[in-house]
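Right, chain A next:
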Amino acid sequence: MTPVLEIRRASKSFGSHRVLHDVSFAVYAGEVHALVGENGAGKSTLMNIIGGIHRRDAGEIMLNAEPIDPLDPWQARQLGISVVFQELSLTPNMTVAQNIFVRREPTSALGLIHWRQLNDDARALFERIGIDISPTELVGNYSVGIQQIIEIAKAISFDAKVLIMDEPTSALSESEVDRLFSIIAELKQQGVAIVFISHKLGEVLRIADRVSVLRDGEMVGVVNPSDSNQDEIIHMMVGRSLGDLYPAKGVVSDEVLLEVEGLSHPPLFHDISFSLRRGEILGIAGLIGAGRTEVARAIFGADRYSRGSVKLAGIKLDLKSPRQAIAHGIVYLTEDRKVMGLFLSMTMRDNIVSSSLARFTDALGLLKHRAIADESLRAIKQNDIRPRDDLLSMTSLSGGNQQKSLLAKCLSANPKVLIADEPTRGVDVGAKVKIHQALRDLANRGIGVIVISSELPEVLGLSDRVVVFREGHVSAVLDGDNIAQADVMRYAVQ
Partner candidate 1 sequence: MKFVARFLIVLLLLVALASSAALSLGQETETYGMVVFLKGSEFFNWAYAGMVDAAARIGDHIEVQLLGPAEWDASLEAREIEQLTARGVDGILATAGDAETMNASIDGAIAAGIPVVLFDSDAPGSNRLAFAGTNNYNAGCSAGEAVADWHGDAARVGISTFPGPDHLARRVEGFEDCLAAAAPGAEIVQIVNDEGRVDGAETAITAMLQANPTINVIFASHGNPGPGAAAAVRNLGIVGEVDIMAFDFGLPVLELIENGEIRATVGQNPYLMGYMGMLLAFGARHETGVTAGSGFGPYATLIDTGVQILGPDDIDPFKNPPTFE
Partner candidate 2 sequence: MHDMQILKSKQSDGAGLLQRFSLETLQIGGLALAIVVFAIIVQMNFPVFLSLPNINVMIVNFLPEAIIALGMTIVIITAGIDLSVAGIYPFSAIIVGLLLLAGAPIPLAIIITLAAGAFIGAINAFISNTFRVHPFIATLAILLILRGVNIIITGGSPVSGFPETFAIVGQRGIDFGTFLLRYSVFIWLALALLIGYLLRNHRFWRLSYFIGGNRRSARMSGVNVERYLYFVYMLSGALAAVAGVIVASQFNAASNSYGQNLELRVITAVVIGGADLNGGAGSVLGSMLGVLFIAMIYNAFAMSGISTYWQDVVVGAMLLASILMGEVLKRRRAN
């Protein structure tokens, strides 16, 4: 049987930096083929070569045994190779149908669009993959998770023979992930070859028929999930054993640090109450849209709430802005580092001290440059950010190091309470372990840490207690070492 898509001995360098070396890779019809590897292993480059964004330096791309040479993503899609990039290709100000069929709308000979047929086509497409989305609604009115699904629908609409998805679940809640997986199963039935790129090995093992592992631009092997396990794959990815993914739990004091009581802001969240103790890591679990981020932002003063109170060490706070929150020692690590967390065009140093400038200012409001430089170097060392050059522009850092910089920025503000929203989103396993360790170190130093994560294992592995959110309410607070994943899921969805 010939593979639908085959890469033969592809190589690619950027300048002197070799990112892919002699990589071969094949996908068959009706197969889900996972591609894993640490950040910088070459997954994205491989995908970009197939998707027509980059040109390979050497090697061949074969589609149904015919050599092809896609020049841009559009051309690749015409050939039957659809890539769903992490970055969505939708525009919020147009309808779902318009987004899906942009440039391919059914038109008259003069190019005038047949609107009804356009919407019917979209409906038919959704039916085919078994989802219910209104084609005439503006995309901007849908959540990111649903937009991701629209994006996949768009990719499929090209009559894709090969569908490549880069981290498609990074913005999805558990139930949306289920939804996506059933769509994938459906497509598999229809004979589409699927390449699935993900950091979430649990998902990979669940869905993939085969797993290819890339390391440092080379293909280290292909494994069968049924004869392998997570540890083995991680070992292949990093070339060594990582030890535990989650650090040992610490000692939690009895002293309540942060107390949230009856916090409400309809319709986003209602009557939220929980407490955070000194030295504790409190996990917040729940589906996307359950109100976790909204509550975190309200505590942080970034958004208003209508009722309820937030007490820090027993004193009621009335925070009107993030500035006041930071001044009180409450710091929020945002889930969206590129849009809301980092100043990408600025240097690492500028970013690291951005939340803590008050600490480096004299009475006249003048800044102490030397102290700032020292602080940023210290933070880089402490958080093991690489490379250790704090005058590098943020754009030249990898995702993991960007995320570590974001954490360093939060820590530089000397928090008493750190609310970390998706602290390991889009980060490779190595960086993940380091971030987990850093969060636990903080707790051990007596800081209260709240971790919001859509990855259940992460919440469970990291937290001392878990608060479960459902539809804007707290549905459970689970205590103890052995919280079962299934319990959390039950509270999150029922």
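Keep in mind that, in the parts below, a residue touches a chain if its C-beta (ideal position, glycine included) is under 8 Å from a C-beta of that chain, and two chains touch if they have at least 3 such contacts; residues count from 1.
A word on the picks: all candidates are chains of the complex that A comes from, given by their letters.
Note that this is a predicted model, so its numbers are computed, not measured.
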Requested in this report: Pick the candidate that touches chain A in this complex from 1 or 2.
Outcome: 2
Requested in this report: Could you pull out which chain A residues touch candidate 2 in their complex?
Outcome: 72-75, 77, 85, 87-94, 98, 102-103, 105, 107, 110-113, 115, 131-134, 137, 141-142, 145-146, 149, 175-176, 178-179, 182, 287, 289
